[in-house]
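This is the structure, below, for whatever I ask next.
Excluded from the complex is one protein chain; the other protein chains are retained at their positions.
We just call them A, B, C, D and E in the order they show up, numbering each chain from 1.
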Amino acid sequence: MKLFAIKPVYAHCDLPCGVYDPAQAKIEAESVLAILKKYPELDEHNKIRAIIIKEQRAELVKQHLMVLWADYFKPEHLEKYPDLHNKFWLAIKQASNAKHHLDVSEGQKLVEQIDEIAKIFWETKKA
Amino acid sequence: MKLFAIKPVYAHCDLPCGVYDPAQAKIEAESVLAILKKYPELDEHNKIRAIIIKEQRAELVKQHLMVLWADYFKPEHLEKYPDLHNKFWLAIKQASNAKHHLDVSEGQKLVEQIDEIAKIFWETKKA
Amino acid sequence: MKLFAIKPVYAHCDLPCGVYDPAQAKIEAESVLAILKKYPELDEHNKIRAIIIKEQRAELVKQHLMVLWADYFKPEHLEKYPDLHNKFWLAIKQASNAKHHLDVSEGQKLVEQIDEIAKIFWETKKA
Amino acid sequence: MKLFAIKPVYAHCDLPCGVYDPAQAKIEAESVLAILKKYPELDEHNKIRAIIIKEQRAELVKQHLMVLWADYFKPEHLEKYPDLHNKFWLAIKQASNAKHHLDVSEGQKLVEQIDEIAKIFWETKKA
Amino acid sequence: MKLFAIKPVYAHCDLPCGVYDPAQAKIEAESVLAILKKYPELDEHNKIRAIIIKEQRAELVKQHLMVLWADYFKPEHLEKYPDLHNKFWLAIKQASNAKHHLDVSEGQKLVEQIDEIAKIFWETKKA
Partner (left out) sequence: MKLFAIKPVYAHCDLPCGVYDPAQAKIEAESVLAILKKYPELDEHNKIRAIIIKEQRAELVKQHLMVLWADYFKPEHLEKYPDLHNKFWLAIKQASNAKHHLDVSEGQKLVEQIDEIAKIFWETKKA
């Protein structure tokens, strides 16, 4: 008895699971934005904590966006949305900008860029 | 010059950031459910992958629920929803059940338990 | 040959493994407490490092407590210790408090709350 | 004394650190390839371990590629290499393919795609 | 005002925190051992889960041992226990063996090797 035949059997499913949702990136981006807004009124200890947490949340934004971009979107979506690669590239870069800076506008820009991606995502789901 | 005074300064903000959303647990639970539904039709290699990913997704459900329960909910919520502790306990236990079993109903039960918690969450946000 | 029958086979064991020990949460809490005690005498670079490490250690306390609470404790324990949910809730919240503050007493309180839980744990193991 | 002025100070450095190296993705991809080659001769226990480790290594490939793509490459590189977005997209997708399949050729293709990206990377470093 | 003087200030404390305890490695090793003991009686789904969890627990053993070895032990301990390097090397290698194999004896050997290290650790603490 063999666990698997030596000749690989191709899987035609898209495991992991087909559940994708831009809300994951959005919630983390909102967290980055909220941190940037609260930052000026924090005491010094919590200012440092805010920076630690902002790094983590912005990193999660990058991860969730990468999964959407590379795992969910398919060549046919690219044909319909030729700017898709660039939108993801700029949004992921913006997540890094939100790490580098303390300006609330950097968080707002990030949320807006994810909203644009989410709009495309939901259009492709309806199609 | 000292970075912090020796006497600790109390922070009165609730950093991290006040952004909570039961959607995070829900999306991971839907992923567990989708994996359980697809499982029977997968080849053997991807059956094993499905189990690996199901462990991870169910673990994320547990993490997201713990954050909601311990970081978001406050004593005044407990007074209004005296069963809140138990609901979280059972939902986190159900995430472990969804690790232990391959039955689709275990995933459905998990999603339903999170929906109940989400309903309470959104009631408290409106209050 | 099928790896698994389509009808799921129920597992009746409690894998992972049955090894639970409140020492895991305790050791991390002692680390949080030690950091808080050393904090005032650190230079500025290591003050920041202390805050980074305190976040991580307090997070591990939360994780270890959640595992004990949701994976080890069973309904029969709840009947005997009706305050169990609340004890865990407050201890996990205290781990967050120890993130928010620099006061040594926040770490001491955390260690004491874990000691209370550990006492109950060991009583249930003897029972 | 204030830790930071309320008006955010812009950082013009590219911290983290400027150290990028496609060798990181390459080494993980070689690990995926080596696992796929060894797979047929493994016993059943280690076949399962191989799948677990292949998931992790392929995931690291995706992470390292995302960092190169979004953190290292700049708009001027895009102008010179207009296919850059697509090369990264396909390479990250290929890392997912190498998770889905057991065929050695999937690992070889992944290594080759990373080699192409590395070639561009080193050209831009010399420029 | 500067956050830090340009000339680095040396820290003479051993942050992180001075809390070390071989119990951390021991508990994870006991978990590996318990998994190996339960393995034969598990159904197929939970056999795969057992292997996943065994990988994780054995990895944690390696991490905890590395921390003890490199962060806690000092040159004066080496003089008194000239075999210390080798003991750690063999114990960490044994954690890898417990990943590779399903034999209960591999787990028992790992627990015994950690017990030996713990004995030395507690002698150095008393000294």
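Keep in mind that, in the parts below, a residue touches a chain if its C-beta (ideal position, glycine included) is under 8 Å from a C-beta of that chain, and two chains touch if they have at least 3 such contacts.
Please read these numbers as outputs of a predicted model, since none were measured by experiment.
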TODO: Pick out which of D:A34, D:L90 or D:A118 touches the chain that's been left out of the picture.
DONE: D:A34
Task: Touching residues (missing chain, whole complex) on subunit D - done: 3-4, 8-11, 13, 15-19, 21, 23-24, 27, 30-31, 34-35, 38, 41-46, 49-50, 53, 57
Open item on the list: Considering the whole complex, not just the chains shown, which residues of subunit C touch the missing one?
Closed with: 1, 3, 45-46, 48-49, 52-53
Task: Touch list for subunit E against the chain that is not drawn - done: 3-4, 6, 8-11, 15, 40, 44, 47-48, 62-63, 66, 69-71, 85-86, 89, 92-93, 96, 100-103
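The working rule: only the chains that are shown with their structure count from here on.
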Open item on the list: Can you check which chain pair, B-C or D-E, has more C-beta pairs in contact?
Closed with: B-C
Task: Distance between the centres, which are taken as Cα means, of subunit E and subunit D, whole angstrom - done: 30
Task: Centre-to-centre distance between subunit E and subunit C (centres being mean Cα positions), rounded to whole Å - done: 20
TODO: Calculate how many whole Å lie between the centre of subunit C and the centre of subunit D, each centre taken as the average of the chain's C-alpha atoms.
DONE: 35
Open item on the list: Residues touching two or more other chains, restricted to subunit E: which are they?
Closed with: 1, 3, 45-46, 48-49, 52-53
